[in-house]
Structures are given as structure tokens and as C-alpha cells.
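A protein chain is absent from this complex, but the other protein chains hold their places.
Coming up: subunit A.
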Amino acid sequence: MQSLQTQETERLVSDPVPGITAEPHDDNLRYFQVTIEGPQQSPYENGIFQLELFLPDDYPMEAPKVRFLTKIYHPNIDRLGRICLDVLKNNWSPALQIRTVLLSVQALLASPNPNDPLANDVAEEWIKHEDTAIAEAKQWTELYAKPTQSEPQPE
């Protein structure tokens, strides 16, 4: 009997999602190193963002824990890289998978939601001066999410 986790890991490798990679850690198969490409036409375009994903013991009854390691200027992602996303919290379902969760995170980059903020200062800026906020997000992408940068830069 193949565990759900092995099944998923194999599929992530054999049938990867465009713009997303997820590799299990050698010492801990529940811990994944993830990269997400910034969506086109978003302030995060051309950036490669490093994340970590951890499957709790109760997975899939409990959502995976996902956190940004690369610094990012986004109203729903805080300084520590924590993400405010419904499917990671109250709207988790065991029918969701690592790949669908990561797709949701990528979608969050494409459509920031300052009305349900996690990083309050960013959200405020986003609502009051959207142009400035977007410029700031672009600048952070340029600074911290350069594709050539091999090491993640956690805060």
C-alpha cells in the first residue's frame, strides 16, 4: 500500500506544475523545499520565491504548513513569511493536495487581497497608495527574489 504522501511526491516529480517545484528533504520526507515563480503581470513577475512546506502528522486531515522563506511585499504575507490563505486554515479539505495548495499560493501572488490583511502596514499602503505599493513589491522582488540567487534569505 502506497501512502498518500509517496503518491503525491511521485506525481509532483513526474508531472510537475508549471512554475512550481517541490522537493522533499533528504532527511525528512514530510518537509519540502518549494519554489514558486511570480505570476506574469503581477509585481512578482520574474521572481523565484522560496518556500517551505511541512506535512503535519495528521495530514491530510490537517492542512500542510506553508511559509515563504524569500522576503516578499504582499498584504497577505507577513514579515515571517506566514501566509493568510483560507485553504491553509478554516477551509482546508483532505481532498486538496500539495499541488493544489501551492497553486492557491501562486494565485494569491496574482491577486493580493488587502481587505483581509496579515501584514497590516502593507495592506494599508496597498489600499491608500496602490501604485506605490506595487512599485515597492516590484522592488522587493528585484532585491530578494532574483532567479540567480541560490540561497533563500529568510528574515
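Operating definition for what follows: a contact is a pair of C-beta atoms (placed from the backbone, for glycine too) under 8 Å apart; a residue touches a chain by one contact, two chains touch by 3 or more; residues count from 1.
Following the convention adopted for this analysis, contacts and distances are computed from a predicted model.
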| message | Out of "acetyl-CoA C-acyltransferase", "Brix domain-containing protein", "Anaphase-promoting complex subunit 11" or "Peroxin-7", which one is the UniProt protein name for the chain not included here? | response | "Anaphase-promoting complex subunit 11"
| Among A:14, A:41, A:90 or A:111, the residue in touch with the chain that has been omitted | A:90
| request: Tell me where the left-out chain touches subunit A, residue by residue. | output: 1-4, 7, 28, 31, 52, 54, 58, 60-63, 65, 67, 82, 84, 89-90, 92-95, 97, 118
